Structure formats: C-alpha cells, structure tokens
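Sharing a structure, written as structure tokens. Questions coming.
The complex is shown incomplete by one protein chain, all other protein chains being positioned as in the whole.
Each chain carries a letter (A, B and C) given by its place in the written order, and its residues are counted from 1.
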Amino acid sequence: MTNEKFEMSENSFSEHDQKSEIFDDSEYQEHTQHMRKYETMEGFPEIKGYNFEEKFDFDKFTDSFKNTGIQATNLGMGIEITNQMIENDTTIFLSCTSNMISSGNREIIKFLVKNKYVHAISISAGGVEEDIIKTLRPFVIGTFDISGRALFDKGVGRIGNIFAPYDRYLYFEKFMQPLFDRIYEEQKSRKIPFTTSEFIFELGKEIQREEKYEESVLYWAYKNNIPVFCPALTDGSLGDLFHFQKLKRKDFYIDILGDHQKIVNIVLNAEKTGAILLGGGSAKHYVLNANIFREGLDYAVYITTAQEYDASDSGGNQQEAMSWAKIKVNAPNVKIRAEASLVFPILVAATFKKKFDRDKK
Amino acid sequence: MTNEKFEMSENSFSEHDQKSEIFDDSEYQEHTQHMRKYETMEGFPEIKGYNFEEKFDFDKFTDSFKNTGIQATNLGMGIEITNQMIENDTTIFLSCTSNMISSGNREIIKFLVKNKYVHAISISAGGVEEDIIKTLRPFVIGTFDISGRALFDKGVGRIGNIFAPYDRYLYFEKFMQPLFDRIYEEQKSRKIPFTTSEFIFELGKEIQREEKYEESVLYWAYKNNIPVFCPALTDGSLGDLFHFQKLKRKDFYIDILGDHQKIVNIVLNAEKTGAILLGGGSAKHYVLNANIFREGLDYAVYITTAQEYDASDSGGNQQEAMSWAKIKVNAPNVKIRAEASLVFPILVAATFKKKFDRDKK
Amino acid sequence: MTNEKFEMSENSFSEHDQKSEIFDDSEYQEHTQHMRKYETMEGFPEIKGYNFEEKFDFDKFTDSFKNTGIQATNLGMGIEITNQMIENDTTIFLSCTSNMISSGNREIIKFLVKNKYVHAISISAGGVEEDIIKTLRPFVIGTFDISGRALFDKGVGRIGNIFAPYDRYLYFEKFMQPLFDRIYEEQKSRKIPFTTSEFIFELGKEIQREEKYEESVLYWAYKNNIPVFCPALTDGSLGDLFHFQKLKRKDFYIDILGDHQKIVNIVLNAEKTGAILLGGGSAKHYVLNANIFREGLDYAVYITTAQEYDASDSGGNQQEAMSWAKIKVNAPNVKIRAEASLVFPILVAATFKKKFDRDKK
Partner (left out) sequence: MTNEKFEMSENSFSEHDQKSEIFDDSEYQEHTQHMRKYETMEGFPEIKGYNFEEKFDFDKFTDSFKNTGIQATNLGMGIEITNQMIENDTTIFLSCTSNMISSGNREIIKFLVKNKYVHAISISAGGVEEDIIKTLRPFVIGTFDISGRALFDKGVGRIGNIFAPYDRYLYFEKFMQPLFDRIYEEQKSRKIPFTTSEFIFELGKEIQREEKYEESVLYWAYKNNIPVFCPALTDGSLGDLFHFQKLKRKDFYIDILGDHQKIVNIVLNAEKTGAILLGGGSAKHYVLNANIFREGLDYAVYITTAQEYDASDSGGNQQEAMSWAKIKVNAPNVKIRAEASLVFPILVAATFKKKFDRDKK
C-alpha cells in the first residue's frame, strides 16, 4: 500500500481500543479468549461496492474500485498512482509484451503515444513486428480452443484467442524489403550501424507509405520522437527477415549496445520516473534495470498474471525490485493481478483519458 | 466460443482462398514453404480496441471488449451471454465464495437479489456469516502485505487485503443468540429440523432488527423469497456457534438433506437455467451438480482465477462440466479468467444495470 | 521461513561487513553508488543443486531440495516440518480436495491412514464417494484436451485428465442401497441421526463387502478409527442419492452440527497439532477453523496451486491464517506452490515412508 489514503503499516494501529467491555462473557469467548483483544479500526476506509441503483456515473464507478477490496482496490491504487505520475510531470515508461499489440490494447497504447502521454516504450520483438503487420492487415477474433493441426492446415497462426493468418507475414516481408535496402545503404554511408531503437524509428517512418499508418504505434513514436526499446529484437519473424538480409549482406549490423546509453540518459535526466508495466519478460526487466541508474523508479504500476513464487523476473514483485534499487523503497507502487486486456482500458479511461479531455478544452 | 457472433469451429474456414499468387517467391518463402498456404479470414471480426479520442461512451467502451481479444473478448462474451439469460427469462443461479461478500461485490450481489435478477444463490459459509457481520459493523481496507503476528497481536483478522477486526465476530455472536433460541423453539414445536436454506431464510428475517438491514443480501433474499443454498454451512464461525448450541441442546439439528429437493425442483421446473459462478468451491459445484437433473445448464458464465491443470472442480472448465451433463453441450458458455472484484462490476454494469434502467422507465 | 536451519529475518544480517575496500572505484560503481554497501552473507547456506555424477542416492536427492532454491526449497522445508511432526507425536490432520482421491494420491493417502500416520481427515464430498467408487471399478487415464460433447456422447465424465465412465456411478448407487436401508433403520432405533463422520465410518465398514476393500481409504479409516470429516457431504453424487432417500423417507437426517464437537475435542486434547493441506476448499478451511480453538496449529504444510491475490480462503497463505489464530505465529509452516500429484508422493517418500521402514525393522 502506498499512497496517503491507504497508508497502512504494522505501526498504524491506534492503541486506545485494545479492550472492550461491551460484550458479555460467553461460551464463545471462553473458547476463543484471544478474540477479547482487538482493534476496532474505526476511521479506516470501509469496504463498499458500487451502488447500481443510482444513475450510472463512470467516475464514481471507477472511484468505487478503491473501496471494493481485493484486486479492485489494487486497480483503484493503480489509477491513483498513474494520476500522480501525470500530475507530477513524470517521465513515464510503458513496457508491454507482444500480445498487447496483438490485442486491442494496441489502440490504447497508440492513444498514449500519439498524445505524448508516455515517454519511452519497451516492447518485445513480436510487438514491433505486429504493430507493422496490423497496419497492413488486421488480426481477427479466434478462439483458444482449436487444434494446432486445424490451424496449421489452414495457414493461420494463433495468439491466444487471436488469429493471425500467415499471409500477414508475407505482406510484412514485402513491406520490409525496401526498408532493409534503405537502412543498409544508410549504414554503409554513415559507417555506424543502427541501434535497435534507431531501426524501430525507421520502421515508424517507413510505415507512412501505408494507407492506415495513423493506426500504428510505431508511426506515432517516430512522429513524436518517443524512443521504442526492444532488448530482444531478433526474437521473432523480424529476426528471420534479418537472417535473410545477413545471408546476402554479411556486413549488415544492428547495434544492441548503443540503446543502453539512450535509456540511461532518459533515466538520469528525468526529474521523476514512473513505469506502467504490462506483463513481464525482457520488456519489463529492461525498464526496471535502467532505473537502477537513478536508484529506482519513483512510481510503479504492474499489471500482470505472473506470480512471485517461481522466482522469475516476470513474476517478481515490487519488494524484489526494491531490493535491487529498481524501485525506490518509498515509491508509490502497486501490482494489479490481472490479464491486461481487462484492466488497462479501465486504467487509461480513469487517468490519461481525463487528461485528454482536460487538455482539449 | 459459443454464441452466434463468435461462432468458430474447425469447420468454419472457407476453402476458397488456399493459395495466392500475390506474393513473389522470396527467400523467406522458400524457407517457410508452409506459409504459402493460408486462409485470409476476410469477414471475421477484426481485433480493435477502444478509441479514447472520441467522447467517452460507457456502452461503446464495454462493447469494445468483444473485439479486444484475450480475456476482454471473454468478458465481452460473458456480457452477451448474461444479456441472453435476461432476455430469455432464464432462472439464474449465482454462486460465490465468501470473499465476494467480504469485498464490495456484496453490494452488487445485493442489487441483484433486491431486484430479483437472480433466482437462487449458492454460497460458502463465510459468505452467510459475513453478510450478517457486515450489516452490524463494516470491514475495512487493509493490505495483503502484513505479518500475521502483527494482526494477531492487534486482534484483526485478514481476508486478502480486507481487515475484519475480531470484535465483529463478538457482535455476530450477540446477534445470533436470540435467533438460535427462536429456531430451537420452532424446531421443537414443528418437530422438523430447519434445512440449511430455511435457516438462512431466518437469518435474513432476523437481520431486520438491525439498523442497516437493507444492506444485507440475506435480508433481500428473505424478502424476495430467493433461496440461499450453503452446502457447507458449519465450515466457519457459524459452525463454531452451532457447536456451542449443540453442547447445550443435544437435539438441535440442521437438515442438510432437505435442500437438495428444493434446488432440484428449481432446476426441473425452470424453462431455462443459467449460472453466473464467481470462484469455485462447493458453492460452484453445488449449482453445477444440481443442473445434472436437467442434463445441464442452458447458459454458463464462469469468473475465476482457478485453472484446469490441477484437475480440481474449482478449476474445471466448461468442457469438463459438459462431460458430466452439468452444462448442455450446445449451451452458450464462457470462462473469464480474472479475479471477480475487477470484472463482476463491469459485467453487471453492462447487463443487469441496463435492465434496471429499462425497468425503471 | 520457519525452521532453525533456514531462520531468516530482517534482523539476521550481521552488521560488520557493511563496507569493503577490495574493489577499486570504477565507472560502474560511480553510477551505482548504492552497491558499495552490502552484506556478504558468509555462512548462509549456499544454493546448490543435486550432483548427478555421483551414484544416485534418493536421500541425498531429497536433501538437495532445501538448497536448490525456489519451490524446491519449500518442498525441502515441507519435508523437515513433516518430519518434525512425526518426531514430536503430533496429531496430524490431512485435508484434501476430491481430485486427490480421483488421482493416484489416493493410494498414498491410504498408506498414511492404514499405518495410522495421520489422525484425522477432512475431505470434500467427491473424495468420499470416489474412494468407494474406485474400490468398485477403477478410473482410467484420459486427457485434458477432449471436447465435452465427445465424452458426454460416450458416457464418460472427466476430472482433469482422469476419465470416470458413468457406469461407475451406477455401481455406486447399487452399492449404497443396502447401506441406506441399514442406516435408516439404525437411525430410527437409536433415535439420533448419524453425524457426517459417523455416516462415513459406516461407509468404511460397508465397503468390506467388496473384493478390493483393502484399497479403500475409508475402510482403513473405519478400521483404525480415524475420523473423516466432510463439511459439504451433500455436494455431489452422494447428495443426489440422499435426495432420493429423502423423497421416500422424509425423516432421514444427517446431523452436520455434531461433528464440530468431535473435531474440537481432537484439537483441544492434542499436545501438538499439525496439518498437511492438499488443495483448498472447505476441506482445508474446516481443519484451520477447528484449530482456532487451541489458538492455532503447531505445524502447517500447504501444498496448493491457489494464490493469495484473490483473497479466497483456498489461496490464503499462512500469515493470513495466523491473523485468525488458525496457525500459531511461531509455528513452523510452509506453502509449497505445486499441483499435489507431483509433490505429495515425494513428501511422503522422504518422511512417512522412512518411518514405515524404521517401524518395520
């Protein structure tokens, strides 16, 4: 628990109410002596859910999460912390695994990037390529429960319950050829390989060739000069295409070392840094690791299905991150245990969307 | 996938588009020959998230879930199926574990019971007692991360991130004494023990003594004659209180066999049955098991964090339930993988709340 | 962390080693000043896995879990705590969900009950009926991935990847008829309904009629007078059969209140109590709740896939249980995050099996 309203620690109990004489001695009490001693916790915020008999009010509805308990309370805290980030001119990192781009959360990420509400992106390779692919041709709603054989026979890849027909990857290949040519030529002329984020910047520029380029996250990142980091760029179809480039052009390189300086500079120059981390993987860890350079994030909102108990970094909680100076020990922080397609739209509706409406006025 | 719009099966692919000549042969294709064969899946619903640049519209927002992919699509289906239940005059069973009553979902369940939108409840013992307890004194927002020792020393029980000071249980005991006396007398005069649901009915009647009785789920269940089943009534603090009754009154009984007939009659007499199952445990299974008597539910919406892989009934999916005739093989059904405090409010906002607004007019 | 060897607390760090001059100032250190201050943690047990180049030794193998880290360390602790229970003549409660009986863990539970290594059982209704059913006809290995329709059409119920053909339930019904008759007659003559555990005791007695009765957990519980508690007895096929009894015999009762006294007496009379809890549900909670009467278990080993974050009792951790006096605040305790078919056989191999071998000599 982190922000003022919810402040709760082992020292926060008042001492005045330890015993009470309002109850008679009863058998129940005789057998449960320890229950005679208690704090009444008066004044603490009560658990209370939304009242649907009133006229529906979305703001009241999202406000009610805080007092609902369980993960709704965590979502409520995530909203408060995100609003604090916004108010305090925080440099905000957004990390996401590729499924966030496969899904409709892509449009919401685009909204954030287009409006410069986030200031650096960290993403897995699939997210980079799928943003381009979906600008060419959409993915469609599928189902989790279908045999791999049936889909393989039809030439349709599956991402959870999202279907990505193989032809999308053929369009992608076609799209990439001129870009590869251009980048290779530029590399030769400037004599310095492109870093990963520079390459992604070029992708965002190149996508303007396509009709629906304004749907692309990478386009807006290019347009708004928001760096997109991808610590494992070759881990996917993009890596395959690079492989064929490399077969023809032995001296084609991508510089993975150069981006570290860029992200470290952002971290060091920011007055405050915050992170909204959708899922885990290297996309998440890359943001956390960079923030060690300032001894930790000032705000952190995790949305994840991964658990602590397996000691993975993906599942690691904020206390673990604090032990590594990835998050400041006094930073407002929360982990919302949920699949992000359910929760991220609500988080954005109650935070960045409000800023958008304020700014428009 | 179950309802029309989303209908998807291994046979639903059209065959006409197996090959395409629009792509040149490239190295990429040479190495991935299998990708030459694909379905374009034109006409399938596209993955697309909500557009926050438009004026916020809650209905459009919840509509967007269906097309967002991953669990948002499942929530979208849950909304559709629930609306189908409402339209088709379905007899709706609601099951929940006790943490749903501990949390603010209690107010939402109360809304459903008060307005007769659900027709039978199945609940775990903690849910029965906590509805009464919270009518006497509220629970408060706490934190997951606090030592057991700190809370034990202060006399505060913890339910996830919800705090339940021990005094609540002392108030509960006080409240129960006259009810136990009354019920014992009635049992002696009518010469038939109360069944579990009859006992819970009396609780809902008795709570009228308290100022805030209209907050109680059990009060509205009593008032509206909606049966509340609790297959494990003694598993909790209520069991402890019964234990002390039993010490004094050896012939005090609760009849657990009698309720089966009541739930089976509801199942057999309904034109259609549906279930909204929040979490697992005996509360969930009791509803599923009863519906075997009609060879399965006609609609099923699961909201749960439990997984299939451990072969528990709590985690068991709808296909497993179908194998037992608990759900009809052609019934619209969905499992939303989420903690219910996050999702149930949204589900209700997009379904029963709309009915409420329609009915009010 | 609980037992001596692993004792670890925020105060257990020695203070003498805060700074070190062995490292030169380097750029890395300049940028990560906070890393100049550290504990070396010398003398703490090192992380080290098993050495497969030596002759395989099962005892060394299981000993190696403690030092392996992550959940293996928790399993190592579970083994130590269970061995402590055995050494200290602890009254051991075993709880399990019904899938433990569906699976081969049934044979291991039978081993424990037959040899009086556990002293009270708490089980869900499915566990009671499936122990009898499997004594009549076995369940077979199936698969998780099969449609409900296929199984329904063939008359086969599915429990995870275990198949239970419907005929098993018909055999079960046949088996139960004479027992129901006998119990009803006895109830009429003794004028007191059977409690749940008394009824289960009679099941264990009745199963002797069958050829393979020595495979039954309930038989050995009967034989060794080990009480079997089942707080939700009617939640399953047994409930359905009771329902038909009740239709003919309105005055057929099962007393659910009576068992509370039995379990409370065990709890109060034990010098020390311990619990091995396989999965959650009412089977787990019933054991924990009863131990409030002695202000908590002295030992607790959880094996579960359920998580804390949903605030369910099934997922509730030991710190939560301590807040309710269900586990003593200083009790050795551990939660092994695993599906129990993988872990329980190993736990028993490294604990009760060794006692068995010692006792036999």
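In the analysis below, a residue touches a chain if its C-beta (ideal position, glycine included) is under 8 Å from a C-beta of that chain, and two chains touch if they have at least 3 such contacts.
These numbers were taken from a predicted model, which means no experiment stands behind them.
When the whole complex is considered, the residue among A:E46, A:E186, A:E202 or A:E308 that touches the unshown chain is A:E308. Contact with the omitted chain, checked across A:N115, A:Q177 or A:T234, is made by A:T234. Residues 31-34, 69-71, 292-293, 295, 307, 309-311, 325, 337 are the ones on subunit B that touch the missing chain. Within subunit C, the residues in touch with the undisplayed chain are 1, 6, 8-10, 13, 18, 20, 23-24, 26-29, 31-32, 34-41, 44-53, 56, 58, 61, 64-75, 99, 102-108, 111, 134, 138-143, 145-147, 150, 152, 154-156, 160-163, 165-167, 169-171, 173-174, 240-241, 244, 247, 319, 336-343, 345-346, 348-349, 352-353, 356-357. Seen from subunit A, the chain kept out of the figure touches residues 97-99, 102-103, 124-126, 144, 146-149, 151-152, 156-162, 193, 231-237, 239-240, 242-243, 245-247, 252-261, 264, 279-282, 285-286, 289, 292-293, 305-316, 318-325, 327, 329, 339-340.
Heads up, the rule we're going with is that only the chains that are shown with their structure count from here on.
Overlaying subunit A onto subunit B using CA atoms gives a rotation of 180 degrees, to the nearest 5.
Between the Cα centres of subunit A and subunit B there is a gap of 29 Å. With centres set at the average Cα position, the gap from subunit A to subunit C is 38 Å. Among all residues of subunit A, those that touch two or more other chains are 31-32, 34, 69-71, 337.
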